[in-house]
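Can you keep this structure in mind? I'll have questions shortly.
The other protein chains are all here in position, but one chain of the complex has been omitted.
And then chain A:
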Amino acid sequence: MRNRKSRFLTQFLTRKDKMAYSMSVAEAKAFLRKVREDQIRCSKKIVDIWEEVLVKNSFSLGEEVWLVYEQVCLAALDCAQLDIAEGCYQALKAQFPNSLRVRKLEGMILEAEEEYDRAMAIYEDILEKDETNAIATKRIIAILKAQNKIQDAVEKLNKYLKEHSLDTEAWLELCDMYLHELDYNKAAFCIEECILSNPHNHLYHQKLGEIKYSQCEYQEARSYFAHAAKLNPNNMRALFGLHLSATNLVSSQKGTQKTENARHAAWAAKQIKDRYKTQLGKNRSGDVKIVEDMLEALKMSSS
């Protein structure tokens, strides 16, 4: 068993070497900058590029090096490579000994080591110096979440949102916490807040549709899904949701409402089928058949 295992590993390690990034320093710099600006979470790649391309050329980064240190530090924490995170943090601390932004990294390293009390003390200290520091508050909420103290996290996040009611990221987080607690009404309220500040984002309408559907409120679900599909006709969750909620309404309704909803369901079914057919093509007709069977099965269950 042991021998076999080591054989797998050698095979993989040789292949892994071939995967190494053959990037120039300029390309690596440009890549990291793009990821930083677009806020893409691809931590493993960031750490690999740092180690393979940039670490020996860090002098060529100029003033940008500090931003890269911070970026790599966070990415390394994501990958549980604490030695790299620590190295970046030390470099930043030497350069900016009084920076709260650097202090936060120290807290996050402690979090990764599950030293929650010490991390908490650092964030509280940051808040003492700068009481509006949103990131420190969010880290404290993250610690409560990691410790499975969801009620405390909910309370803290609600308090934060009283002062930062336009922070949609925070509303979404609170929504997920309420969903975790199966409190669908409060979760719906959080998404409504997001819709108020971004009325044209199809994802919020879709998510509210999903929440309403989970509460068996099909009428409301249908209208949110329909709105999401109108804002983005390629949102598959919205099309499926529209189909499901209309189909459910058909089975409980009579008269004109019933025919109306049957029409909505048929329309959504056609949209879904068309998208699968054009995007999957002839080679995957088996997969298209699965979707057609599924739509048929849902139709049967409603009639």
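By our rule, a residue touches a chain if its C-beta (ideal position, glycine included) is under 8 Å from a C-beta of that chain, and two chains touch if they have at least 3 such contacts; residues count from 1.
The criterion applied here is as follows: contacts and distances are computed from a predicted model.
Undergrad: Given the choices "Ribosomal biogenesis protein LAS1L isoform X1", "Prefoldin subunit 6", "ER membrane protein complex subunit 8" or "Nucleoporin SEH1", state the protein name listed in UniProt for the chain not shown.
TA: "ER membrane protein complex subunit 8"
Undergrad: Which residue among A:33, A:93, A:186 or A:275 touches the omitted chain?
TA: Hidden-chain contact among the options goes to A:275.
Undergrad: Which listed residue (A:74, A:161, A:236 or A:266) would be found touching the missing chain in the intact complex?
TA: Reading the full complex, the residue touching the unseen chain is A:236.
Undergrad: Touch as defined at the start, partner being the missing chain; which of A:27, A:125, A:163 or A:293 qualifies?
TA: Only one of A:27, A:125, A:163 or A:293 touches the chain omitted from view, namely A:293.
Undergrad: List the residues of chain A that touch the chain left out of this view.
TA: Residues in contact with the chain left out: 1, 4-5, 7-9, 11-12, 15-16, 44, 78, 145-146, 148, 176, 179-180, 182, 207, 209-211, 213-214, 221, 236-237, 240-241, 244-245, 275-276, 279-280, 284, 286-287, 290-291, 293-294, 297-298.
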